[in-house]
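Let me begin by handing over the structure; questions about it come next.
Left out: one protein chain. Kept in place: all the others.
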Amino acid sequence: MSDPIIQVENMVKYFPITKGIVFQKQVAAVQAVDGVSFTVERGETLGIVGESGCGKSTLARCIMRLIEPTSGKVIFDGQDITALSRPQMRAVRREMMMVFQDPYASLNGRKRVGFIVSEPLEVHNIGTAAERKRRVQGLLEVVGLNPEHYNRFPHEFSGGQRQRIGIARALAVNPKLIVCDEHVSALDVSVQAQILNLLKDLQSEFGLTYIFIAHDLNVVRHISDRVAVMYLGKMVDLAGSNELYVNPRHPYTGALLSAIPIANPRVGRDRKSTVLEGDVPNPINPPSGCRFHPRCPRFQAEMCDAVEPPLREREAGHATACFFPLERWPLTADEMATVDGATVDRVRAELAGHFDEATVATP
Amino acid sequence: MSATIEQGPVASSDVDDAPLLDVKDLRTYFKTEDGIVRAVDGVSFSVKPGETLGVVGESGCGKSVTMLSVLSLNPKPGRVKLGPEADVDAEMQKYLLDSKKHSSLSTGTAMFRGIDLLQTSGDRLRQIRGGEIAMIFQDPMTSLNPVHSVGAQLIEAALLHQDISKRDARELAIASLDDVGIPRAKQRINDYPHQFSGGMRQRVMIAMALINEPSLLIADEPTTALDVTTQSQILGLIRRLQEERGTAVIMITHDLGVIAEVADEVVVMYAARVVERSGVFNLFEQPRHPYTWGLLGSLPHPDAVADRLTQIQGQPPSLLNPPKGCRFNPRCSYTFDRCLIERPELHGAEADAEHLDACFLDESRKQEEAHRLVAGLGRTAEAS
Partner (left out) sequence: MTRYLVRRLLWAIVLLVAVTFITYALFFLVPADPARLAAGKSATTEDVARVSKSLGLDRPFYIQYGLFMKKLVWEQSLGRSFSNRRDVNTMIFEAAPVTAALVIGGAILWMLIALPVGILSALRPRSLLDRGAMIFVLVGISAPVIWVGLLLQYFVGFRLGLTPNSGYCDVINPPAGADCGGVWDWFYHMILPWTTFAILFAAAYARMVRANVMDTLGEDYVRTARAKGAPENVVIRHHVLRNALLPVVTMLGLDIGVALGGAIFTETIFNLPGLGRLAVNSVETLDLPTVQGVVVFATFAIVIISLAIDILYAYIDPRIRLA
């Protein structure tokens, strides 16, 4: 039944911080991504959300091997691509493409649109010049641009149209997987809606798989089948998109959801949002145990700060990395902060038994 | 925390029905290499004391320029007073093209406490800027001067408007940093902007804006650059301070969610003009302009089940050469002959004279479409 196109296993990316006058020695590391595992099924859209600095973009770049992961495995279409050499990787690259956030910076302003879109074809030596041109014109039409715009420059297009060019370029080599990194974030809502609809149409037409990274939870929910929530380099909640938004389990997911402004004055004005205090901590020296514990309303001393909760499937299709997951949703701020005594005792007993094992398992 | 506006200190008393700021027929033109850009083209709105006015629209619709024009903060601003019979557009173009000193030009009236801001200059205007009307901006990183400590910047703001000693200004600065929730304000006052996180910087901006207790705060996309949890903190902070002090707020944003949460009155702008103006509940429950419908429909709403978003086709027009008639006509699916020739003016609805829109569609059609849209978003059901 399950047909994964990509499996990510225990992905870790540390950016070293060095010190020293002549010889640099590593004194610390920014733990951008720290042990993330997930699978994406063929034809599915996985959304990844989180606030700035949570490691979602680094994760995407590691998956594509645009930056080398510190450790971890990426199995793409049955093949471990982290073990591939550069030339071998080239062949894989045409199967997985990336579209970026900034439509201004990611397109070369001195090249014509036709060239930009056909570049992946040329890199991978596909077709003759005439075939390539026909293909590019076809692609421009597919993404809703006029094929006659083949000879124009990127600056002659609006932000939304440039995003379409980026998508056309990604589609050129018939990839199986497209990673979208915040690529509708800079667009106005009306244009954003056009692009989201286009992505959905293309998915059903070409059977594409998407990994869709964004900080806008509503956008991610709209486009994704499943959604993963990241906090400080860790995946803390992973569920079907409806499930995640209706029944968030991790307190951080709950806090995120309650922070989204609701475009309904009857609901939005009176609701008491569970606002997280303070900022995301420094990823150089992340908190011990659960990384969310210093800001968590459900924090329990000597458990949350001592042992890192593993990402565990607690109910079918919903994995959460929390010892004291939310019982239901919505909750008021007070309810969020209360954990019933029986659960605390149960978890304490469980942790006492597994204490040694757990600390070993979480480096 | 989340009091409704009825609980606000000044909102419901009848003395305050007179607007604090009343802008009429504001136009701002820019001189560019490609020609004259009509960035604001006949905009009118008003804010009452203690109230929050939301201004919503997409980038380039003129919502920020409108507010900057009120305070003459556009680049090289010129202002001109034209007679009632003047051909405003032609006069402004001529004036701007002839002027060597100005690259932008505004006309119209902006009455604030009995004086017209567009006729005021020099010391009086500077007293109002930052004293009675304060402004905060979208990007808190670039809006604070990187080479001065936040303390120095707050103290400067206080000393510009209050006759106090430097030491008192410093105490005041610490108190206002404390008030906006900056921990250890006494120490942090000596820090520089780059030592604060994005959310904390926006708090500093707010502290600086409110240090002189202005009666109006203009917030230009104050949370756009921030994460959702930080945005929630900042909106909560603005709301709290507003309730404590009775400050009126103009909140400029492109996010209808933010509008729904904070605004009492809403102005929807499209292509340099106001297309709809109403109370916040009416706007979301009986929207009357096709552009507002499009905005509401294109929002990925958390409770909507629709698989596809209703999109507005095409792109916002260039203000160098906007479409004739109604500026929304090339993107509007209800366009008919009249929209192509005649410019629609804001007019009140039959049932509610306070709910203004600039659309030629007939009343029943508007109600029907609005009803369909709102029902489709599943919003009426949960409005309990």
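As written, the chain order gives the labels A and B, with residue 1 at the start of each chain.
Operating definition for what follows: a contact is a pair of C-beta atoms (placed from the backbone, for glycine too) under 8 Å apart; a residue touches a chain by one contact, two chains touch by 3 or more.
Only a predicted model underlies this, so the values are computations on that prediction, with no experimental measurement involved.
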| item | value |
| --- | --- |
| Chain not shown: contacting residue from B:G35, B:G131 or B:P330 | B:G131 |
| Sole residue of B:S143, B:S215 or B:N329 that reaches the chain not shown, by the stated touch rule | B:S143 |
| Residue numbers in subunit B that touch the chain omitted from display | 68, 71, 73, 75, 100, 126-131, 134-135, 137, 139, 142-149, 156-157, 160-161, 192, 194-195, 205, 208 |
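Just so it is clear, only the chains that are shown with their structure count from here on.
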| item | value |
| --- | --- |
| Interchain centroid distance [CA atoms averaged], subunit A/subunit B, Å | 33 |
| Residues of subunit B that touch subunit A when the two form their complex | 1-2, 4, 58-59, 197-200, 227-233, 235-236, 254-263, 280-281, 284, 294-302, 307-313, 315-316, 379, 382-384 |
| Touching residues on subunit A, where the partner in the complex is subunit B | 51-52, 158, 160-161, 188-194, 196-197, 200, 215-219, 221-222, 245, 255-256, 258-273, 275-277, 279 |
